[in-house]
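Here is the structure we will look at.
Only a single protein chain was left out; the remaining protein chains are all shown in position.
Which chain is which? They are A and B, in the order written, and residues in each are numbered from 1.
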Amino acid sequence: MNEGLCADIKLANDFQPDMMRIVRKYNLTDDVRFFQVRPMEEQKALTLCYNPGQFMMVSRLGVGEAPFSISSTPSRPGLLEFCIREVGQVTQSIFRLNENDSIGVRGPYGNGFPMERLKGRDLVITMGGLGAAPLRSLILYALDNRDDFGEIYLLHGAKKPGEMLFKTEFFDMIERKDVNTMLTVDADDTGKWPAKVGLVTTLFKDIKQIDPANTFAAICGPPVMYKFVIQELLKLKIPKNQILLSLERRMKCGIGKCGHCVVKHIYTCMDGPVFSYWDVINMKELIY
Amino acid sequence: MANQLPRVGIYGLTGCAGDQLTIINCEDEILALFGAADIRSFVMAKSDNTEDEMDVAFVEGSVSTEEDLSMLKDIRKRSKILIAIGGCASCGGPQSGRALEKNWKDRIKQVYGNTKFEIPDAKEHQPLSAHVKVDGVIPGCPIDKGEFLRAVSRIVNGDMPIAYKYPVCVECKYNENECLLLKGIPCIGPLTAAGCDSVCVNHNIPCVGCRGPVIEANVASEYKLLLEKKFSKEDIVNRAMMFGGVKMAELLENLKGAKK
Partner (left out) sequence: MRVLKLRKKDLKKMLEKISSFGELWAPVKKGDKFAFQKIDNLNDVDPNAGRTILPLKKFMVPPRFSMFRYDKDGYHEQLGEVTDRVVFGAHACDINGLLILDKVFAEEFSDPYYIERRKRTAIIGVSCVPDEFCFCKETNTDTVDEGYDLFFSELGDDFLVWVGSSKGDDMVRAAEELFDENISVKDIQKFIEWKKWRETQFKMDIDLTAMPDIFELKIDDKVWEKIGEKCLACGSCSMVCPTCNCFNVTDTVALGKMEGTRDRCWDACTLHEYSLVAGGHNFRGSRADRMKLWYTHKLQAFIGEFGKPSCVGCGRCITTCPVDINVKTVAKTLRGEEVYFK
């Protein structure tokens, strides 16, 4: 046996979920629900730290575990927030939980956005559908540390008004002078949508005040969105290695063991979920 | 559902009742079962059955008569969740072993001639899913007791049973069995949904596919392999159709040369 493994230290079990309490839950859309949770152990709540763009493994007793992006910002400590869409067994079961129920959570995992490298840069943040989940963390963090960043553009597209996540929050942002918020829907079935109508790609023509060489872009959305948004960002002359994508994969462990998220030698859970476009340019499996 | 016991009905259409028997045979767990669920109808196990709204209906057997069909439609109408249990309900069962041939009327005549039927409305044996929406499947001939209890446990908690989306071979390797296919024995484990813990192969008996085709079953490749191993087309089709029923027939139909 390998002597290196013999150390008699009781290792922390990285698979062990911590029990957390659901503090708030409410519907964001018909099938996406917002959950705010807090560790049961006060010390854990106080020391919770993570990066925007990281994810956690959320467990529902008796059903299973799945990865979810963190939607809250580390600049507002003590709480974790998730937007969860009802798509599978685990999420359906989480949907049925109520405030004050307990839930298992472990993490944070993944690299998250390189916040140090983003300092002093202009940001173009593009989100579609559930892509708002990780990018809300980034935008809130940037706004809480507003002096650290240059121009900030926030582009958010949804299929229709009823499907836009964090609508109220983002409409409030439109009022703010220190962030350029552009919201659009593919089609307005309500007839009352006060913002733009059209694909998210139509918003890019209004991006005027950035210095491309000093700009980082962040994208998250459904797989079809990446290709077209990347084209727009390249037209703006943002360097490929400054276009950051947050990707989704099936995961069973979050720590590079179970193999499900592997693409070539890349583990989405460990090396990602945030990749630069340059990282993935020759690995089409990563995006599509 | 968590606070109130789910109302459960257990029913049988055309079949051997072996799945209901398996449930009754859950001797160690039957009390827990009756404690965890409000079993309102289970004709095989008890008198005093109430036929009204159900949270969950477990239905075994194939739809083989008009009576089966109207019974199934009635169950569906008053049940929130309908689970097909056993090979007959999920695939059509051995009675649909000739489903590939289609000509139901001729086949009946071939066997019974002009005999007058007690059951005049017999029809081609079909799985439940051919007629109504099926929310979950517990396959197998008979069902596995453990799988059934796990499924009930999940349903009691408001979740659906887990479907096995990988073939028997995975469990067969967990059990470190020698591959029977490699020994020239016509095992259809690669085509068959797991969940049985490869019980047949554990006893050196080749898989006959009682749990029905697994998602993405590569029938073409296994068919070709068995032909290479000198099995006749007829033998291969018969083996696949022994339990594969209508579901296997659909897969075989797309296969060139397999149809007799």
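The rule is short, and it goes like this: contacts are C-beta pairs under 8 Å (C-beta built on N, C-alpha and C of every residue); 3 or more make two chains touch, one makes a residue touch a chain.
Here the structure is a predicted model, which means the values were calculated and not measured.
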item: Chain not shown, its touching partners among those shown; value: A, B
item: Contact residue for the chain not shown (choose from B:167, B:195, B:213 or B:245); value: B:167
item: Residues from chain B at the interface with the omitted partner, ascending; value: 29, 32-33, 35-36, 149-150, 152-154, 156-157, 162, 165-167, 169-170, 172-174, 176-179, 181-183, 189-191, 204, 215-216, 218, 220-222, 225
item: Contact footprint on chain A, counting only the chain that is left out; value: 1-6, 11, 13-19, 59-66, 85, 87-88, 90-91, 102, 104, 223, 248-250, 252-253, 255-260, 262, 264-265, 270, 285, 288
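Rule of thumb we're sticking to: only the chains that are shown with their structure count from here on.
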item: Inter-chain centre distance, chain A versus chain B - centres from mean C-alpha coordinates, in Å; value: 42
item: Complex interface listing, chain B residues touching chain A; value: 153-154, 157-160, 162
item: Residues on chain A engaged by chain B in the complex (per definition of touch); value: 62-63, 89, 92-93, 96
